[in-house]
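I have a structure here, written as structure tokens, and I will follow up with some questions on it.
Only a single protein chain was left out; the remaining protein chains are all shown in position.
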Amino acid sequence: MRSAASSSEVKGESIEDTLETMHSYTDMIIIRHKDDNIAEKAAYMFNNSSKPIPIINAGSGPFEHPTQSLLDAYTIFRAFESKVKNKTIAVIGDLKRGRAVRSLVYILKNFEGTRLLFISPPELSIPGDIKDFLVKNNMPFEEHNSVEKGFRKADVLYFTRIQDEYDTHHESLGIDYTGFYLKKEDLPQLKKNAIIMHPLPRRNEISSDVDNDSRAWYWKQEINGLWMRTAMIAHLFKEDGYILNYR
Amino acid sequence: MRSAASSSEVKGESIEDTLETMHSYTDMIIIRHKDDNIAEKAAYMFNNSSKPIPIINAGSGPFEHPTQSLLDAYTIFRAFESKVKNKTIAVIGDLKRGRAVRSLVYILKNFEGTRLLFISPPELSIPGDIKDFLVKNNMPFEEHNSVEKGFRKADVLYFTRIQDEYDTHHESLGIDYTGFYLKKEDLPQLKKNAIIMHPLPRRNEISSDVDNDSRAWYWKQEINGLWMRTAMIAHLFKEDGYILNYR
Partner (left out) sequence: MRSAASSSEVKGESIEDTLETMHSYTDMIIIRHKDDNIAEKAAYMFNNSSKPIPIINAGSGPFEHPTQSLLDAYTIFRAFESKVKNKTIAVIGDLKRGRAVRSLVYILKNFEGTRLLFISPPELSIPGDIKDFLVKNNMPFEEHNSVEKGFRKADVLYFTRIQDEYDTHHESLGIDYTGFYLKKEDLPQLKKNAIIMHPLPRRNEISSDVDNDSRAWYWKQEINGLWMRTAMIAHLFKEDGYILNYR
């Protein structure tokens, strides 16, 4: 693990040289980077090299988080016992800057009949390119600024934290986010078989006294992150058998 | 290992959620934390869970340091060839804020006939709750502001560093600590079979030219930290046999 602060970047090394060095030392590169295109750049650099190692995008700034979306999809898949069809999925919170949200929408295309409810403060609504993606793929969606509709209609309620680390001038401070919280008293409004998800860490989006409700799936989702990422690495190293026999 | 600076705490996660996440990923949690009750909180949280993993308190601010006290007790036990009875133990230095000191007193209760000499600047004397503990357990003790009495009477001399990391207004700067040092010229005053201990790191509490004296046990104490902690982890994982056969 190489953090930005201790890397050769501080000595003025280019990102290409840093990637080249990692490539020479390793059999896989897992990249979490604030920029959008570093993982892609690495894949492009090494794809035709004599050592085409796997590159995993482990989160690129506010843009993409594909491994999160894999564990999210797997969690939904398990919650509905492999039958994910015609589900209404409410995505709630900071839809503008949440990379988990963007990657979730992309992967949900694989579940037939998915309908999306985007619920956010007006300042943090889902970006236009995501809506273009949905239109192009015939995926119906609605946008709302109030969470109540989601409580009643959703099969999946996916809460997200306000991503104020991407603030440029503390603009999050001026946004009323409290309307996008789930409290224990809201639970009776939810469908009996709904599931509640959150990529974690949370602040106050989901009250901790919701944790014991049978519909709270975020801790199962979190441990699925361990299994999914383990499976992914094993798969890329062609060690699927190992995983299948494990546990 | 998760440091406070890089953890999800900076994203606003509660300590309970951080513990829950660690619990889901691990088979044991070792916690060093500035607060007193985090290890206890973790034990309470997981004790009745489906996965009741061991929690080790590896130091809680100025309050407790139980693994240090285990290695300290083990060192005394070895130094006196398992016969630790009626020993006079001088604890010297910052008795007010030294977590090692507090935990040491608690564990010494297990050695029959232990007498304690607390030797410190007046500003850093042993707290009242520790004295209450001693009274309640019929353990005799004296308090002094001068180290000479300890030199002559003690079987164990346990030196400690001034804990100025707990200063709120640089109050340590106003304390004369030099009287609580051990120098080579002091050695003739010590009992022939006394042992000198220090939880380390030291500053000037023990002069480095004392290191070669046969009564200097602090480096043996330090390496006992490795053995004791290894043994503890192995024991908790029910691997005692492994330890017994090692070395």
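The first chain written gets the first letter, and so on, giving A and B; residue counts start at 1 in each chain.
Definition applied: a contact is a pair of C-beta atoms (placed from the backbone, for glycine too) under 8 Å apart; a residue touches a chain by one contact, two chains touch by 3 or more.
Keep in mind that this is a model prediction, so the values were computed, not measured.
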Cross-chain touch to the chain not pictured, restricted to B:25, B:44, B:219 or B:237, is B:219
Looking at the whole complex, which of B:26, B:86, B:110 or B:208 touches the chain that is not displayed? B:208
Touching the absent chain: which residues on chain A qualify? 8, 11-14, 16-18, 20-21, 24-25
For review purposes, identify every residue of chain B that touches the missing chain, sorted by number. 3, 161, 165, 200-203, 208, 219, 222-223, 226
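Criterion: only the chains that are shown with their structure count from here on.
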Mean-CA-position distance for chain B and chain A (Å): 44
